[in-house]
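Left out: one protein chain. Kept in place: all the others.
Chain IDs A, B and C follow the sequence of writing; residue 1 opens each chain.
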Amino acid sequence: MTPKDSLPHGAPSSSAARLSWARVALAALGALLVLFIVGPLLRLLMLATPGSLGEALHDQELLASIALTLGTATAATLIGVLLGVPLAYLLARRSFRGRRFIDALVELPVVIPHPVAGIALLLFLGRHSAIGGAFAKIGVEFVSHIPGIVAGMLFVSVPILVSGAREAFRSVDPRLERVARTLGDGPGVAFRRVTLPLAGRGILAAAVLAWARSVSEFGAIVILTYNPQVASVLIYDRFTTLGLPAAVPAALLLLAVALGVFALVRILQPAERR
Amino acid sequence: MTPKDSLPHGAPSSSAARLSWARVALAALGALLVLFIVGPLLRLLMLATPGSLGEALHDQELLASIALTLGTATAATLIGVLLGVPLAYLLARRSFRGRRFIDALVELPVVIPHPVAGIALLLFLGRHSAIGGAFAKIGVEFVSHIPGIVAGMLFVSVPILVSGAREAFRSVDPRLERVARTLGDGPGVAFRRVTLPLAGRGILAAAVLAWARSVSEFGAIVILTYNPQVASVLIYDRFTTLGLPAAVPAALLLLAVALGVFALVRILQPAERR
Amino acid sequence: MIRLEQLTVRVGDFVLRDISFEIPAGGYGLLIGPSGSGKTTLLETVAGHVTPLGGRVHLHGEDVTGLAPERRGVGFVYQNYHLFPHLDVGGNIRYGLTGGTLPAEAREARVRELAGLLGIEPLLGRSVRDLSGGEMQRVALARALAPRPSILLLDEPFAAVDPATRHMLRRELREIHTHEQVTVLQVTHDFDEALRLGDVVAVLAEGRIAQLGRPEEVFRFPNSAFVARFIGTGTVLRGEVTRQDATGTDSPFAAWLESGPLRFEVVAEREGTAHAVLRPEDLLLSRSPMPGSARNQFPAVVSRVERLGPISYVHLDAGRPITAAVTTASAEELGLKPGTEVVVTFKATAIHLV
Partner (left out) sequence: MIRLEQLTVRVGDFVLRDISFEIPAGGYGLLIGPSGSGKTTLLETVAGHVTPLGGRVHLHGEDVTGLAPERRGVGFVYQNYHLFPHLDVGGNIRYGLTGGTLPAEAREARVRELAGLLGIEPLLGRSVRDLSGGEMQRVALARALAPRPSILLLDEPFAAVDPATRHMLRRELREIHTHEQVTVLQVTHDFDEALRLGDVVAVLAEGRIAQLGRPEEVFRFPNSAFVARFIGTGTVLRGEVTRQDATGTDSPFAAWLESGPLRFEVVAEREGTAHAVLRPEDLLLSRSPMPGSARNQFPAVVSRVERLGPISYVHLDAGRPITAAVTTASAEELGLKPGTEVVVTFKATAIHLV
């Protein structure tokens, strides 16, 4: 028996043809999904006539709402960076008891239904709770006030910020920091000269994405602070009280902001593996 | 000159003390953030008395709403897996023109404010649009019907599903498939015997997370299909019409579902790097 | 049998061109070249994972250029083994047998035969995650050999193991090559490997095959300075060749090679710039000039003595750095140490011009 001869030797062309049919089918399924994402957004963008945009740009209430949205999102992102980047560094670099548990906790808001998050924050930060009461004494009110918007945004954007910053730190080999140490740097200096420059882009991308997530939040905010209205609440409010056509100009403007931010994130994110 | 002698030789204890102060400060900032995530959820869970839970479990409207939510989330996830896993495989394994662009498009829903997504889907799938009209002819209506819920859930869960499955495929070295090929497997068989078993856990984790994201969606659904009410819409509805205490039992039940799913995802996800 | 005909293959940003060689059935071929010279991609082309831009691949007498990998009858062992992590050791070895029509008993017999041949029987039920490098290498070999391929492709199989394990694996591979009557093409960056294992060696440089031949041939007669340096044949000196007599006789002719302060008698085939390869073992060292005027002799100073067990490499300064190899015993007899003045002697025919 010569086992070499028993190998099946089919015509290569038939095999190649079968292969490419399978590939076309896979690609078609994928294309459907891409269409389902892009189609609705393009449909909305097609309504961007000079008229509708002009209307939006002269709508003082809408512009004030967008300014409020951008301002609160920026505040939520800054607080998130201040508290989240150190946490991300500890999660990426130190091993301590409960690290995996905290890793998990930080991702938790992803699965919490947004109105549930709003209700939980309302209970936690309301005037009758211990923490809400303490803040009220120093003049900070959450419910139906701007800090409530920031709290809702922070709650939903923490997972994006912390996991993004953690991965950015993880992508920097700790041995680079060790090399810097043997070259005379103390731990803080090595962090500033090596780790931060290398992780910086990734952290910035995570912060921009967290900012975009803050801008896009609706369910938690609508429960905490319906008024003053952020842009997504305003759009919902107009949709329910005035109907679809009244909501379109605001939706277009907010979509444009979202797309711009998204392009920025894509530019900031490190080039992908081939 | 002996440069060795000019090296600073401080007392190690002072350096260690400084280091640990910095670490305590970092840990404190991180702990604040963790508290901000955990506090509101614990506050809500503390309301889980036998009374409130019993009330929730005998509330037929709430139970029907949760059943609707779980059913539509399951449908959205199955459609997402059918269309998204092949796309994820192509994005992970093939290089083609526009791959990076499609990579980006698939992530787009993350930054779209949810009411804006709802309005875009309403325009795309409404009876007056080409696609909505075509579906209406075969008896499928989206707006104010169950398919609208599924569409909203699918739109927001696509990024989680596709990027999760893509990373799962990427974590399998393509050379393993090549080895299987030289051992006699055709491309489909090698995929089934090697790539799928190895990526399966990661894909399953992505699907469960996408399912959880579907369950948690509110902003897009509330615009597309207010009635029949999914759980998050029901909670919002009760909160606005009946007040906070009426919304708590439903919120508790939904939170329990979310936490259960989250635990499942954590178990499924591959162990993290140290 | 493996025959590559003018193969052109894209490797990342550059291209391998005009790759042609043949390994007869049952032969052991080595492909040697620096890291990043595209050796792995070339193997993947032979296996059918990579489609060449041009040229043909013939295996066991057939043109397989368009054939899918699973129809080529090749076994492939990657440098990092790439064992299937979801299968145990036995499952890995059995993998290539389960697709065919082989009865279960024959399958198990084959698995046990290979495990016995490679000494990994006790590992069969173990997870592949707990294996040492040498064990993983043996499992990867057994897995590749199980379906009785007529061709075995090995990608730097010894790069990731200890020298001691490497010795053993080399011996086992030789035995397997005989036992399984398989044609082997192995990729390496280590010329020692070629000398120990290969029947045929192809040296890859700058995207082409720089030299092809039996390992001893290539070692003794490198055809370029690159090959000579890469395989570590010895000192390579650049110089000018001039004829000793003005008559236009046909080649080869007696000539002088001048390289800086050094002037040697050589046998050349053309005048002009050339590289002279001085093999360390062709250089004789003595403390005083040796009789006989027909030889090349010049003084040198020892700069360092490198003892490698039975043999010592003596690094000399003779205006140019030159390395000689002597037995450790004679190095001690001559009392060689840094600063020792010695006379270097060698025959004109011992210089290989490239």
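We adopt the following convention: a contact is a pair of C-beta atoms (placed from the backbone, for glycine too) under 8 Å apart; a residue touches a chain by one contact, two chains touch by 3 or more.
None of these values were measured; they are calculated from a predicted model.
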Contact residue for the chain not shown (choose from C:21, C:95, C:158 or C:230): C:230
Which residue among C:86, C:126 or C:189 touches the omitted chain? C:189
Where A:54, A:133, A:184 or A:260 are the choices, the one touching the absent chain is A:184
Of A:54, A:197 or A:245, which sits in contact with the chain we cannot see? A:197
Residues of chain A touching the missing chain are 173, 175-176, 178-187, 189, 193-194, 197-198
Would you write out the residues of chain C that touch the absent chain, in ascending order? 34-35, 133, 160-164, 167, 171, 174, 189-192, 195-196, 216, 219, 229-230, 232, 279-281, 304, 306-311, 325, 327
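The rule we apply is simple: only the chains that are shown with their structure count from here on.
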Give me the two chains with the most inter-chain contact pairs. A-B
Counting only residues that touch at least 2 other chains, which ones in chain C make the list? 68, 147, 149
Multi-chain touching residues of chain B, meaning two or more other chains, are 186-187
